[in-house]
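This report concerns only the one structure given below.
Removed from the display is one protein chain of the complex; every other protein chain stays in position.
Every chain is named by a letter (A and B) in the order it is written, and numbering of its residues begins at 1.
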Amino acid sequence: MSGKSLSLAELAVLVEGEIVGDSEVMISGFSPLDTAESGDISFLVKAGLVDILSDFQGSAVIVPMAVEEAPVPLIRVKDPYLASARIHTLLLEKPFLAKGVHERAWVGKDTTIPQAITIAPLATVGERVKLGERVTIESGVVVGDDVEIGDDTTLKANVTVADGCIIGKRVIIHSGTVIGSDGYGYATDSRGFHVKRPQVGIVRIDDDVEIGANSCVDRAAYGVTWIKSGSKIDNLVQVAHNVVVGENCLIVAHVGISGSTTLGRNVVLGGQVGLAGHIVLGNGVMVAAQSGVHNNQKDGARIGGSPAIPMKQFVRAATQFGKLAEMGRDLRKVKKTVAELTSQERQIVPGEKE
Amino acid sequence: MSGKSLSLAELAVLVEGEIVGDSEVMISGFSPLDTAESGDISFLVKAGLVDILSDFQGSAVIVPMAVEEAPVPLIRVKDPYLASARIHTLLLEKPFLAKGVHERAWVGKDTTIPQAITIAPLATVGERVKLGERVTIESGVVVGDDVEIGDDTTLKANVTVADGCIIGKRVIIHSGTVIGSDGYGYATDSRGFHVKRPQVGIVRIDDDVEIGANSCVDRAAYGVTWIKSGSKIDNLVQVAHNVVVGENCLIVAHVGISGSTTLGRNVVLGGQVGLAGHIVLGNGVMVAAQSGVHNNQKDGARIGGSPAIPMKQFVRAATQFGKLAEMGRDLRKVKKTVAELTSQERQIVPGEKE
Partner (left out) sequence: MSGKSLSLAELAVLVEGEIVGDSEVMISGFSPLDTAESGDISFLVKAGLVDILSDFQGSAVIVPMAVEEAPVPLIRVKDPYLASARIHTLLLEKPFLAKGVHERAWVGKDTTIPQAITIAPLATVGERVKLGERVTIESGVVVGDDVEIGDDTTLKANVTVADGCIIGKRVIIHSGTVIGSDGYGYATDSRGFHVKRPQVGIVRIDDDVEIGANSCVDRAAYGVTWIKSGSKIDNLVQVAHNVVVGENCLIVAHVGISGSTTLGRNVVLGGQVGLAGHIVLGNGVMVAAQSGVHNNQKDGARIGGSPAIPMKQFVRAATQFGKLAEMGRDLRKVKKTVAELTSQERQIVPGEKE
């Protein structure tokens, strides 16, 4: 399938792993443990499950360091999950196949077309666009005027990149995603009519970013909405105008980030999280799914809930939440008993003041 | 409007109904009670409202069995809502109008085109695609390579179906929806950089599925992401990689289902529900809107809240939630009073130990 074949020794170098067994076995495919065939390499994350390798039909397995031997050739690594991603990617790697600009695509004037490029049928590329080497633009994509796209970037079918946006190298944008739609900004007059504020900034997406399907990144009101390098955004995510997403963030599906909010490095936002506007989340902040964040967060904060509170506190409160009706009953009962006790006290201790 | 005309007797057979009145009245349209004209059939869900039929301007009404007579011809059925759906659909049914492949569409090589097909202008169909009979592919649709599409399936404008996905018969996919985007899967290295895990599986959608607009179904990492027959998915829904949706599920707008989660038959997910990954929801599970589900659920479970708890418990807790501030105040007051009582007790019962 991949057409590529590498020795176990070559793969071990890539992942800084140690080989146990035949280092010359040739690997041409990657597969989960239960579907592996001869020529395939698989991976095992938990050392405790090493016994299942006795039934293994493939040619080699990536294992954690805790596994010292097995009836099949091994690559021992610190992180088998990470190593398997690297090896699988390598096995799938193919040289870029430049199909050129399809006769049924449309490319505007003054757009430079490098030698190595694929622009599919019924894709549209505007005027004065700068395209890097080995860019792939699939069918149905619309690239506006004055856009810049870096080397090795792929725009999947039906993506829209509006005028003036800048996209880095090795970026992948999945189908239906919209880069550079107008930010949501209005000023309301005395009659309640909303006057549109012009949105004249751009979107800048740095190298190695991946954005899922049907997401939206709005252009800045002025300046840039900025997704920094290595960040990975899932499907159906909303990134509002003037947001800055730091390096290597993970933003899961259905997240909404309001205008002018800034994320540090390696922030993780769980699914359906909402962030208010004009706040700052420090490096490494983690937000639990469905939370709502209204305030700045320090580096490394772990928060949850809507409005969000520290994660441990949220988990305890959420556990207690299910007992709220019972608590209400108990409290009413206790109040009553205490009221009775108090009135008896008064009778017993007559000198007592209220 | 529909061009079709059927007698009340013919319609009654379709829905196993009993006619009261003229069984030969001809019906050519369907309309709500208040806008019906001569030739139209309408429906009444609540027998108690039968009096409003005295003003009815149409030709017949579908009613529940509890209605025994009225001043208009009737079809009495167990479920008027269901019967009206069947009759309306029948009245609208037209023979498939094959428009062929439009000269402005693009179809790749080795794709088989059946006689009865409509591929609209500016639609793109890839290479080696297998198209069933009476398939409709609207403008702006992009179908990747090696896709299979069953008989009588419709892809609305601007839908994307990526390489290798398999779609059954009588499927409807609404505009902007993306089938087969990459799953969201990364392994993080020691520097915090996220390495993409290849997503080499497909999406399989079985017969009679309908998916709304701007939804996403990601391809599996390996194997299949699978929507089983008869399930109906609303707009803006996220179905992650390796999810399995059982038969006849109802999944309302903005739901997010995380990777490798499995739904049984006839599961109902309310709007904006989020499901964690790698969990199993049994047959007939119902989840209230905006809930977050983190654990396996037994057949027939009814749950709500984030994190979700049994529905009755959630409703009671949610009702109490509004009184939380008051509860806090009461509790502080009671604590204080009890502390006072306790100290008085000590004075009264000097021998008492703490």
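By definition in this document, a residue touches a chain if its C-beta (ideal position, glycine included) is under 8 Å from a C-beta of that chain, and two chains touch if they have at least 3 such contacts.
Predicted model only: the values in this text are computed from it and were never measured.
Shown as candidates are B:Leu8, B:Val25, B:Ile75 or B:Leu122; the residue that touches the absent chain is B:Leu122. Considering A:Leu6, A:Met26 or A:Val334, the position touching the chain not shown turns out to be A:Val334 (whole complex).
Checked against the hidden chain, the listed residues A:Ser5, A:Asn295 or A:Gln313 yield one contact partner: A:Gln313.
Listed residues B:Gly39, B:Gly212 or B:Pro307: the one in touch with the omitted chain is B:Gly212. Although one chain is hidden here, its contacts on chain A can still be listed: residues 106, 122, 124, 140-142, 144, 158, 160, 162, 176-178, 181-182, 184, 186-189, 192-198, 200, 214-216, 218, 222-223, 236, 238, 240, 254, 256, 258, 272, 274, 276, 290, 292, 305-307, 309, 313-314, 316-317, 319-321, 323-324, 327, 330-331, 334, 337-338, 341, 344, 348.
In the full complex, the hidden chain is touched by chain B at residues 30-32, 35, 79, 81-82, 84-86, 88-89, 92, 104, 120-122, 138-140, 156-158, 172, 174-176, 208, 210, 212-214, 230, 232, 234-236, 247-248, 250, 252-254, 265-266, 271-272, 289-290, 318, 321-325, 327-328, 331, 334-335, 338, 341-342, 345, 348-349, 352.
Everything that follows uses one rule, which is that only the chains that are shown with their structure count from here on.
With centres set at the average Cα position, the gap from chain A to chain B is 26 Å.
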